[in-house]
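One protein chain omitted, others in place.
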Amino acid sequence: MQNWIDAYSAVNLKFLLQGLWVTVEISIISVIFSMIFGSILGIIRYSKFPYLSEIVGLIIDIIRNLPLLLIIFFVYFGLPAFGFKPDTIPAAILAMTVFESMMIAEIIRSGIQAVDIGQMEASRAMGMHYGQAMWHIVLPQAYKKMIPALVSQLISLIKDTSLATIIVVPELMQHAQVIYGQNANYIVPMYLALAILYFIVCYALSLISKVIDRRMA
Amino acid sequence: MLNLFVNNWHSFLTGFGWTILSSIVALILSLIIGSLFAIMEVMPNKALRIIGNIYVEIFRNIPLLVITMFFYLVIPLYFVKINGFTAGTIGLTIYTSAFIAETVRSGINSVDIGQMEASRAMGMTYGQAMRYIVLPQAFKLVIPPLGNQFVNLVKNSSVLAFVAGFDLMYQGNAIASQTFDTVNTYLVVGLFYLIITLPISYYMQHLERKLA
């Protein structure tokens, strides 16, 4: 019992919450960037520009099919060879963004595909050009359909930030490991805390998505 | 890169083998467990539904790394000794089964409810109707998303590296820290992952297009 009280001391809890904050920070920044890049890449891939769409498609497929852990290593250890030397947190954000952009691009592509092709044709027939039809007619419907998939991708992203502990990013998982590294008796309380904290954040998001989904339906 | 592979081919192939083994074992187990929980979630019995729901929600919302490390470090402390490979595979199974349950459940739900009612009206029990009428149709619908879950499973198996599970990523780390040739090592590791994941992922895209 004493172990549990000591493990959850004010200092340790504060340290854990600092870690949680970094986790949230990394997640939010990465999700914003990857929504932007993912949308652009997804549209390019859907649009069938010769060569360009194929090249983008290939890149998406390759990165999507690699473990995120590997991408983290590449960004942190590989990119500096090209003159770019990120610190741990920017490296984590960059790695998450690269990986998630590709996942989101794929969601966007299939979302656009799911919008009735007739809509695009009708808009074009009404005199809109391709870009207008995409922006005003197809994309709004596609995004509405994609909300559940996008939210579950966001939840994955939050959970996946825990992998960044391998390059000593000061996020939630890393901070818990530091605490139980100093006193191995804290390990069970720490894993319980990890489970609860991740669960609260991720489950809250999935509830919000369900509410939005119901409102839209 | 070729040099690096030639000098370390044994480690790379060993890792590749463990990665495949872990992925296949976890796939089979999580298909079974996931389907069971999916069926629980659509059962008329409310208690079972709630249990199914809790299982799925808990393990979908906790990182795989946390689950795996828990099995590697905590379970042996109080219960039974399990090695890194087993702990990793158990973690993968539990985590993936929650996603498979969710996928299969939505498959079952999208099978027309009339089918179930018709089968019951013809005198089948609930279990029979489920087994012979609903599930076969549901599985056909969810093959592409299940394939994608398998791709995720293979990628996720890289957490074994955290628990000394001898997989590709673990061997890659060991080779990189002996040869100091980080980039090339991880390029080889990446190629090995792509050998498994790319074909499956392309085949699933093909299936999706055929079904659509």
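In order of appearance the chains are A and B, and numbering begins at 1 in each one.
The rule is simple: a residue touches a chain if its C-beta (ideal position, glycine included) is under 8 Å from a C-beta of that chain, and two chains touch if they have at least 3 such contacts.
In this section, contacts and distances are computed from a predicted model.
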| item | value |
| --- | --- |
| Name per UniProt, for the chain absent here [options: "NAD(P)-dependent iron-only hydrogenase iron-sulfur protein", "Aldehyde dehydrogenase", "Glutamine ABC transporter substrate binding protein" or "Putative DNA modification/repair radical SAM protein"] | "Glutamine ABC transporter substrate binding protein" |
| Absent-chain contact - pick from A:147, A:178 or A:192 | A:178 |
| Which residue of A:112, A:167 or A:195 touches the chain not shown here | A:167 |
| Of A:20, A:93 or A:187, the one touching the omitted chain in the full complex | A:187 |
| Contacting the left-out chain in the complete assembly, out of B:18, B:37 or B:72 | B:72 |
| Hidden partner chain, residues of chain B it touches | 69, 72-77, 81, 83-84, 162-164, 170, 173-174, 176-178, 180, 182 |
| Positions on chain A where the hidden chain makes contact | 11-12, 15, 18, 49-52, 55, 76-77, 80-85, 87-88, 166-168, 170, 177-184, 187 |
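The criterion applied here is as follows: only the chains that are shown with their structure count from here on.
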| item | value |
| --- | --- |
| Complex contact set, residues of chain A against chain B | 61-62, 64-70, 73-74, 77-78, 81, 110, 113, 155, 159-160, 162-163, 165-166, 173, 187-188, 191, 194-195, 198-199, 202-203, 206 |
| Footprint of chain A on chain B - complex, ascending | 57-58, 60-66, 69-70, 73-74, 77, 151, 155-159, 161-162, 169, 182-183, 186, 189-190, 193-194, 197-198, 201-202, 208, 212 |
